[in-house]
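Left out: one protein chain. Kept in place: all the others.
So, subunit A:
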Amino acid sequence: MAQAAGSILVTGASSGIGAAVALRLSESSPLVLGGRDLPRLERTAAQCRRSHPARSWAYDLQDLAGLPEAVAALAREGPISAFVHCAGSVNPLPLRNVTPDQLLEPLTLHVLAAAEIARLLSLKRINGSSLTSIVLIGSIWGPFAAKGHTAYVVSKAALEGLTRGLAVDLAPRVTVNAVLPGAVDTPMAGRALEDPQVRTRLETDYPLGIGTPEAIAGAVAFLLSRDAGWITGQSLTVDGGRTIHLPLK
């Protein structure tokens, strides 16, 4: 890990990719675990504490206005050296039902909250010069699309724009990258993956099969590491070959 003294903030740490990222990073760093539900966060934190200290931060990221005070309070408890934004939700709807509010909800969670946390953690008066790296979790649906997922696609595409913008604005002190997972077996994907037909089709589409949260955590750990010190503004697709696969039939 490249982190200077400080903790890594992981949002969405209650379950799925966020929990796997937290567990992986806890092998080498203290953590702050963000999520809405304190009891669920505490479950992840208890597992992480076997290696390093982990504190829970219960916060609803739809509340952008409260972030300056909340993030400042976090940083007062100890500097934050890296930020991994895993908080996410997906709510497929036909386009006829996608109102501006439906567009704004994932955009707020995936992009605006990440932008605000990154901004706050980069302020010297809040976090000194502790921040060295950021990884945002995007999606293979950022550069592509899927029926019924316009709101999600818009937000994940914007997340890649945010990655590049932050990378330039925060250089040379901070590296900023995105990881774009394909289908990963998590509670968020759970309902779709429970359908045997969907699972069979995905297993055909994915040359390396459906992904695990640990596979995403490995990519995040790499992008936070010293080995990735000259990589910034990039989107790393981690999808078992899904997006380079053109099946013959």
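Just so it is clear, a residue touches a chain if its C-beta (ideal position, glycine included) is under 8 Å from a C-beta of that chain, and two chains touch if they have at least 3 such contacts; residues count from 1.
As a convention for this text, contacts and distances are computed from a predicted model.
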{"item": "Options \"ABC transporter permease\", \"Sensor histidine kinase\", \"Carrier domain-containing protein\" or \"STAS domain-containing protein\": UniProt name of the undisplayed chain", "value": "\"Carrier domain-containing protein\""}
{"item": "Selected residue (touches chain absent from view) among A:94, A:172 or A:196", "value": "A:94"}
{"item": "From A:68, A:128 or A:148, residue that would touch the chain that is not displayed", "value": "A:148"}
{"item": "Residues in subunit A touching the chain absent from view", "value": "91-94, 96-97, 147-148, 191"}
